[in-house]
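With one protein chain withheld, the remaining protein chains of the complex are depicted in position.
After this line comes chain A, so read on.
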Amino acid sequence: MLKGHQSWLFHRKPKLVSAAAVVGPFEGRGPLADDFDIIHGDSLLEQASWEKAERTMLEEAANVAIERAGITKEQVHFYVGGDLLNQITSSGYAARTLTIPYLGVFGACSTSMESLALASYMVATGGAKHALAATSSHNSSAEKQFRYPTEYGSQKPPSAQYTVTGAGAAVVAEAGSGPSIASATIGRVVDMGIKDPFNMGAAMAPAAVDTITAHFRDLQVGPDHYDLIVTGDLAQVGHSIAEELLDKHGVPIHKTRFKDCGMMIYDYEKQMVQAGGSGCACSAVVTYGHLLKKLRKGELRRILVVATGALHSPVAMQQGESIPGIAHAVALEAESEEERTGKD
(Lines give C-alpha, C1' and ligand atoms only; values in the text may rest on other atoms or scores of the structure.)
Protein backbone atom coordinates (compact mmCIF):
# COMPACT_ATOMS: atom_id res chain seq x y z
CA MET A 1 0.00 0.00 0.00
CA LEU A 2 2.50 2.61 1.13
CA LYS A 3 5.04 2.92 -1.61
CA GLY A 4 8.16 4.98 -1.10
CA HIS A 5 7.83 8.05 1.05
CA GLN A 6 4.54 9.64 0.13
CA SER A 7 2.64 7.44 -2.28
CA TRP A 8 -0.05 4.80 -2.15
CA LEU A 9 0.04 1.98 -4.66
CA PHE A 10 -3.38 0.35 -4.63
CA HIS A 11 -3.14 -3.43 -4.91
CA ARG A 12 -6.91 -3.81 -5.03
CA LYS A 13 -7.44 -0.99 -7.46
CA PRO A 14 -10.58 1.00 -6.69
CA LYS A 15 -12.78 1.81 -9.66
CA LEU A 16 -13.89 5.24 -10.67
CA VAL A 17 -17.34 3.97 -11.57
CA SER A 18 -18.97 7.27 -12.40
CA ALA A 19 -18.32 10.98 -12.49
CA ALA A 20 -20.05 14.21 -13.39
CA ALA A 21 -18.93 17.65 -14.50
CA VAL A 22 -21.19 20.69 -14.19
CA VAL A 23 -20.06 24.08 -15.53
CA GLY A 24 -21.19 27.65 -16.04
CA PRO A 25 -21.88 29.48 -19.31
CA PHE A 26 -18.33 30.74 -19.88
CA GLU A 27 -16.86 27.22 -19.67
CA GLY A 28 -19.69 26.08 -21.94
CA ARG A 29 -18.25 28.30 -24.64
CA GLY A 30 -14.82 26.68 -24.30
CA PRO A 31 -13.35 23.85 -26.39
CA LEU A 32 -14.36 21.07 -23.94
CA ALA A 33 -18.08 21.96 -23.88
CA ASP A 34 -19.16 18.63 -25.41
CA ASP A 35 -17.63 16.68 -22.52
CA PHE A 36 -19.53 18.38 -19.71
CA ASP A 37 -22.71 16.85 -18.31
CA ILE A 38 -24.57 20.02 -17.43
CA ILE A 39 -23.82 23.48 -18.82
CA HIS A 40 -25.70 26.29 -17.14
CA GLY A 41 -26.77 29.25 -19.24
CA ASP A 42 -26.79 31.58 -16.26
CA SER A 43 -23.88 31.75 -13.83
CA LEU A 44 -26.27 32.62 -10.98
CA LEU A 45 -28.36 29.49 -11.66
CA GLU A 46 -31.41 31.53 -10.60
CA GLN A 47 -30.09 31.57 -7.05
CA ALA A 48 -29.90 34.55 -4.70
CA SER A 49 -26.10 34.59 -4.50
CA TRP A 50 -22.95 33.31 -6.21
CA GLU A 51 -22.29 31.14 -3.19
CA LYS A 52 -25.67 29.45 -3.50
CA ALA A 53 -25.09 28.96 -7.22
CA GLU A 54 -21.78 27.21 -6.50
CA ARG A 55 -23.39 24.97 -3.91
CA THR A 56 -26.21 24.08 -6.31
CA MET A 57 -23.70 23.02 -8.98
CA LEU A 58 -21.86 20.89 -6.44
CA GLU A 59 -25.09 19.16 -5.42
CA GLU A 60 -26.00 18.59 -9.05
CA ALA A 61 -22.60 17.07 -9.84
CA ALA A 62 -22.84 14.77 -6.79
CA ASN A 63 -26.38 13.69 -7.65
CA VAL A 64 -25.59 12.98 -11.30
CA ALA A 65 -22.46 10.98 -10.35
CA ILE A 66 -24.36 8.92 -7.75
CA GLU A 67 -27.27 8.29 -10.11
CA ARG A 68 -24.92 7.27 -12.90
CA ALA A 69 -23.21 4.78 -10.60
CA GLY A 70 -26.57 3.04 -10.31
CA ILE A 71 -26.75 3.47 -6.56
CA THR A 72 -28.65 5.67 -4.13
CA LYS A 73 -26.97 8.24 -1.90
CA GLU A 74 -27.68 6.03 1.10
CA GLN A 75 -25.27 3.50 -0.39
CA VAL A 76 -22.44 6.04 -0.50
CA HIS A 77 -20.56 5.56 2.75
CA PHE A 78 -18.48 8.72 2.79
CA TYR A 79 -18.28 12.02 1.01
CA VAL A 80 -14.86 13.69 0.87
CA GLY A 81 -14.82 17.20 -0.50
CA GLY A 82 -13.80 20.82 -0.27
CA ASP A 83 -13.86 24.11 -2.13
CA LEU A 84 -12.33 27.59 -2.13
CA LEU A 85 -14.75 29.51 0.04
CA ASN A 86 -14.00 30.36 3.66
CA GLN A 87 -14.72 27.40 5.96
CA ILE A 88 -15.37 25.35 2.77
CA THR A 89 -19.03 26.28 3.02
CA SER A 90 -20.07 25.07 -0.45
CA SER A 91 -19.08 21.55 0.53
CA GLY A 92 -20.50 21.74 4.02
CA TYR A 93 -23.87 22.94 2.79
CA ALA A 94 -23.90 20.43 -0.07
CA ALA A 95 -23.19 17.70 2.49
CA ARG A 96 -26.16 18.98 4.50
CA THR A 97 -28.38 18.36 1.48
CA LEU A 98 -26.77 15.06 0.50
CA THR A 99 -26.84 13.70 4.08
CA ILE A 100 -23.84 11.47 3.36
CA PRO A 101 -21.26 11.16 6.20
CA TYR A 102 -18.87 13.94 5.28
CA LEU A 103 -15.17 14.74 5.59
CA GLY A 104 -14.31 18.30 4.60
CA VAL A 105 -10.83 18.80 3.19
CA PHE A 106 -9.03 21.87 1.94
CA GLY A 107 -6.24 21.82 -0.58
CA ALA A 108 -7.32 24.92 -2.51
CA CYS A 109 -7.35 23.99 -6.19
CA SER A 110 -5.65 20.66 -5.44
CA THR A 111 -8.79 19.54 -3.58
CA SER A 112 -10.03 17.58 -6.60
CA MET A 113 -7.21 15.05 -6.43
CA GLU A 114 -6.81 15.31 -2.65
CA SER A 115 -10.41 14.18 -2.21
CA LEU A 116 -10.12 11.53 -4.91
CA ALA A 117 -6.93 10.13 -3.34
CA LEU A 118 -8.57 9.93 0.09
CA ALA A 119 -11.77 8.39 -1.26
CA SER A 120 -9.69 5.82 -3.15
CA TYR A 121 -7.68 5.05 -0.05
CA MET A 122 -10.86 4.42 1.93
CA VAL A 123 -12.23 2.08 -0.68
CA ALA A 124 -8.91 0.29 -1.28
CA THR A 125 -8.47 -0.46 2.41
CA GLY A 126 -12.02 -1.67 2.90
CA GLY A 127 -13.03 1.48 4.75
CA ALA A 128 -15.89 2.08 2.35
CA LYS A 129 -17.71 0.31 -0.46
CA HIS A 130 -18.64 3.53 -2.21
CA ALA A 131 -17.05 6.91 -1.57
CA LEU A 132 -17.82 10.23 -3.20
CA ALA A 133 -15.14 12.81 -4.00
CA ALA A 134 -16.39 16.22 -5.08
CA THR A 135 -15.27 19.82 -5.37
CA SER A 136 -16.46 23.11 -6.78
CA SER A 137 -15.51 26.70 -7.51
CA HIS A 138 -17.31 29.73 -8.87
CA ASN A 139 -15.61 32.57 -10.65
CA SER A 140 -17.61 35.29 -8.93
CA SER A 141 -17.52 33.87 -5.41
CA ALA A 142 -13.77 33.23 -5.68
CA GLU A 143 -12.99 36.67 -7.12
CA LYS A 144 -15.07 38.23 -4.36
CA GLN A 145 -13.17 36.39 -1.67
CA PHE A 146 -9.64 36.41 -3.04
CA ARG A 147 -9.36 39.49 -5.24
CA TYR A 148 -11.53 42.44 -6.24
CA PRO A 149 -15.28 42.72 -6.86
CA THR A 150 -16.17 41.13 -10.20
CA GLU A 151 -17.35 44.43 -11.70
CA TYR A 152 -14.35 46.43 -10.46
CA GLY A 153 -12.43 47.86 -13.40
CA SER A 154 -8.88 46.98 -12.45
CA GLN A 155 -6.39 45.74 -15.00
CA LYS A 156 -5.27 42.13 -14.56
CA PRO A 157 -1.73 41.23 -15.60
CA PRO A 158 -1.21 38.54 -18.29
CA SER A 159 -0.10 36.06 -15.59
CA ALA A 160 -3.51 36.27 -13.85
CA GLN A 161 -5.88 33.33 -14.12
CA TYR A 162 -9.63 32.94 -14.51
CA THR A 163 -11.42 30.87 -11.86
CA VAL A 164 -13.52 28.14 -13.41
CA THR A 165 -17.22 28.12 -12.56
CA GLY A 166 -18.22 24.52 -12.11
CA ALA A 167 -18.28 21.41 -9.98
CA GLY A 168 -16.95 17.90 -10.41
CA ALA A 169 -17.86 14.72 -8.56
CA ALA A 170 -16.69 11.13 -8.77
CA VAL A 171 -17.91 7.90 -7.21
CA VAL A 172 -15.17 5.46 -6.22
CA ALA A 173 -16.22 1.83 -5.71
CA GLU A 174 -14.64 -1.50 -4.83
CA ALA A 175 -15.78 -3.04 -8.09
CA GLY A 176 -17.62 -2.08 -11.21
CA SER A 177 -16.88 -0.83 -14.66
CA GLY A 178 -14.74 2.18 -15.39
CA PRO A 179 -11.17 3.34 -15.11
CA SER A 180 -9.27 2.21 -12.04
CA ILE A 181 -7.27 4.29 -9.62
CA ALA A 182 -3.79 2.82 -9.61
CA SER A 183 -1.87 5.03 -7.23
CA ALA A 184 -1.76 8.41 -5.55
CA THR A 185 1.01 10.68 -4.35
CA ILE A 186 0.36 13.17 -1.57
CA GLY A 187 2.31 16.38 -2.06
CA ARG A 188 4.45 18.48 0.25
CA VAL A 189 3.94 22.19 0.66
CA VAL A 190 6.54 24.04 -1.38
CA ASP A 191 7.04 27.79 -1.13
CA MET A 192 9.48 29.51 -3.43
CA GLY A 193 8.70 32.97 -2.17
CA ILE A 194 6.26 34.17 -4.84
CA LYS A 195 4.07 36.89 -3.33
CA ASP A 196 1.98 37.97 -6.29
CA PRO A 197 -1.59 36.59 -6.08
CA PHE A 198 -1.91 37.41 -9.77
CA ASN A 199 0.85 34.93 -10.54
CA MET A 200 -0.46 31.72 -9.00
CA GLY A 201 1.00 29.54 -11.72
CA ALA A 202 4.54 30.49 -10.75
CA ALA A 203 3.69 29.98 -7.06
CA MET A 204 2.36 26.44 -7.64
CA ALA A 205 4.74 25.16 -10.32
CA PRO A 206 7.51 24.06 -7.89
CA ALA A 207 4.96 22.05 -5.87
CA ALA A 208 3.77 20.30 -9.03
CA VAL A 209 7.35 19.44 -9.94
CA ASP A 210 8.04 18.20 -6.41
CA THR A 211 5.02 15.89 -6.45
CA ILE A 212 5.70 14.61 -9.98
CA THR A 213 9.32 13.75 -9.17
CA ALA A 214 8.24 12.18 -5.86
CA HIS A 215 5.69 10.07 -7.73
CA PHE A 216 8.30 8.78 -10.18
CA ARG A 217 10.76 8.10 -7.34
CA ASP A 218 8.23 6.31 -5.12
CA LEU A 219 6.69 4.18 -7.85
CA GLN A 220 9.92 3.73 -9.75
CA VAL A 221 8.42 4.70 -13.06
CA GLY A 222 9.21 7.41 -15.59
CA PRO A 223 7.09 9.86 -17.56
CA ASP A 224 6.77 7.32 -20.40
CA HIS A 225 4.67 5.16 -18.04
CA TYR A 226 1.82 7.57 -18.76
CA ASP A 227 0.12 8.62 -22.01
CA LEU A 228 -0.61 11.95 -20.46
CA ILE A 229 0.51 13.87 -17.41
CA VAL A 230 -1.75 16.77 -16.69
CA THR A 231 -1.32 19.50 -14.10
CA GLY A 232 -4.33 21.13 -12.47
CA ASP A 233 -4.23 24.86 -13.02
CA LEU A 234 -0.72 26.08 -13.62
CA ALA A 235 -1.83 27.87 -16.81
CA GLN A 236 0.62 29.23 -19.36
CA VAL A 237 3.12 30.84 -16.99
CA GLY A 238 3.24 28.06 -14.40
CA HIS A 239 3.19 25.25 -16.92
CA SER A 240 6.16 26.54 -18.87
CA ILE A 241 8.05 27.00 -15.58
CA ALA A 242 7.18 23.44 -14.52
CA GLU A 243 8.39 22.11 -17.84
CA GLU A 244 11.71 23.88 -17.46
CA LEU A 245 12.09 22.77 -13.82
CA LEU A 246 11.40 19.13 -14.70
CA ASP A 247 13.96 19.40 -17.44
CA LYS A 248 16.47 20.86 -14.97
CA HIS A 249 15.81 17.99 -12.56
CA GLY A 250 16.61 15.53 -15.34
CA VAL A 251 13.03 14.24 -15.69
CA PRO A 252 12.49 13.31 -19.36
CA ILE A 253 9.03 14.88 -19.45
CA HIS A 254 9.14 15.15 -23.25
CA LYS A 255 8.67 11.36 -23.36
CA THR A 256 5.00 11.84 -22.60
CA ARG A 257 2.35 14.45 -23.29
CA PHE A 258 2.54 17.09 -20.59
CA LYS A 259 -0.52 19.34 -20.45
CA ASP A 260 -2.45 21.56 -18.07
CA CYS A 261 -6.21 21.57 -17.34
CA GLY A 262 -6.13 25.36 -17.01
CA MET A 263 -4.86 25.61 -20.58
CA MET A 264 -7.36 23.08 -21.97
CA ILE A 265 -10.64 24.46 -20.68
CA TYR A 266 -10.72 27.86 -22.41
CA ASP A 267 -10.19 29.16 -25.90
CA TYR A 268 -7.37 31.70 -25.62
CA GLU A 269 -8.31 33.30 -28.93
CA LYS A 270 -11.91 34.03 -28.06
CA GLN A 271 -11.99 34.13 -24.25
CA MET A 272 -10.31 36.78 -22.10
CA VAL A 273 -8.76 34.55 -19.45
CA GLN A 274 -5.18 35.90 -19.33
CA ALA A 275 -2.88 32.92 -18.58
CA GLY A 276 -5.72 30.34 -18.32
CA GLY A 277 -8.16 28.70 -15.94
CA SER A 278 -7.82 28.01 -12.22
CA GLY A 279 -9.95 26.98 -9.26
CA CYS A 280 -10.95 23.67 -7.69
CA ALA A 281 -13.36 23.01 -10.54
CA CYS A 282 -10.68 23.46 -13.19
CA SER A 283 -8.91 20.12 -12.74
CA ALA A 284 -12.15 18.50 -11.53
CA VAL A 285 -14.30 19.19 -14.60
CA VAL A 286 -11.46 18.58 -17.06
CA THR A 287 -10.62 15.24 -15.40
CA TYR A 288 -14.16 14.05 -14.64
CA GLY A 289 -15.62 15.41 -17.86
CA HIS A 290 -13.02 15.34 -20.59
CA LEU A 291 -10.19 12.97 -19.54
CA LEU A 292 -12.43 10.27 -18.10
CA LYS A 293 -14.33 10.03 -21.38
CA LYS A 294 -11.03 9.52 -23.20
CA LEU A 295 -10.06 6.80 -20.72
CA ARG A 296 -13.40 5.08 -21.19
CA LYS A 297 -13.06 5.19 -24.95
CA GLY A 298 -9.57 3.78 -24.69
CA GLU A 299 -7.99 6.84 -26.33
CA LEU A 300 -5.90 7.20 -23.20
CA ARG A 301 -4.54 4.22 -21.30
CA ARG A 302 -2.75 5.65 -18.29
CA ILE A 303 -2.82 9.20 -17.04
CA LEU A 304 -1.45 11.09 -14.07
CA VAL A 305 -3.51 14.02 -12.84
CA VAL A 306 -1.49 16.43 -10.70
CA ALA A 307 -3.91 18.94 -9.16
CA THR A 308 -2.17 22.06 -7.93
CA GLY A 309 -3.25 24.41 -5.16
CA ALA A 310 -2.14 27.68 -3.59
CA LEU A 311 -2.63 27.68 0.16
CA HIS A 312 -2.79 31.43 0.72
CA SER A 313 -5.49 33.79 1.92
CA PRO A 314 -6.12 37.50 1.26
CA VAL A 315 -5.16 38.26 4.88
CA ALA A 316 -1.86 36.37 4.56
CA MET A 317 -1.16 38.28 1.33
CA GLN A 318 -1.77 41.65 2.95
CA GLN A 319 0.50 40.68 5.81
CA GLY A 320 3.31 40.15 3.33
CA GLU A 321 3.41 36.36 3.36
CA SER A 322 4.42 34.40 0.28
CA ILE A 323 2.20 31.83 -1.44
CA PRO A 324 2.68 28.18 -0.37
CA GLY A 325 1.93 25.73 -3.16
CA ILE A 326 0.82 22.11 -3.01
CA ALA A 327 0.07 19.38 -5.52
CA HIS A 328 -1.52 15.94 -5.23
CA ALA A 329 -1.25 13.32 -7.95
CA VAL A 330 -3.63 10.49 -8.79
CA ALA A 331 -2.90 7.89 -11.48
CA LEU A 332 -5.86 6.61 -13.49
CA GLU A 333 -5.85 3.58 -15.75
CA ALA A 334 -8.32 2.63 -18.45
CA GLU A 335 -9.98 -0.75 -18.25
CA SER A 336 -8.14 -3.49 -20.08
CA GLU A 337 -9.58 -4.77 -23.38
CA GLU A 338 -10.83 -7.99 -21.74
CA GLU A 339 -12.54 -6.08 -18.98
CA ARG A 340 -14.29 -3.83 -21.46
CA THR A 341 -15.29 -6.41 -24.02
CA GLY A 342 -16.25 -8.88 -21.28
CA LYS A 343 -18.82 -6.44 -20.02
CA ASP A 344 -20.18 -5.45 -23.42
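Rule of thumb we're sticking to: a residue touches a chain if its C-beta (ideal position, glycine included) is under 8 Å from a C-beta of that chain, and two chains touch if they have at least 3 such contacts; residues count from 1.
As a convention for this text, contacts and distances are computed from a predicted model.
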**Request:** Write down which listed name, "Lipoprotein", "Cytochrome c oxidase subunit 4", "Stage V sporulation protein AC" or "Carrier domain-containing protein", is the UniProt protein name of the chain that is not shown.
**Result:** "Stage V sporulation protein AC"
**Of A:241, A:263, A:311 or A:326, the residue in touch with the unshown chain** = A:241
**Fill in**
Of the candidates A:41, A:126 or A:193, the residue in contact with the absent chain is A:193
**Request:** Give the residue, chosen from A:72, A:150 or A:336, that touches the chain omitted from the document.
**Result:** A:150
**Fill in**
Only one of A:25, A:158, A:222 or A:252 touches the unshown chain, namely A:158
**Request:** Kindly note down the residues of chain A that lie in touch with the hidden chain.
**Result:** 48-51, 144, 148-159, 191-194, 199, 202, 205-206, 236-237, 240-241, 244-245, 272, 275
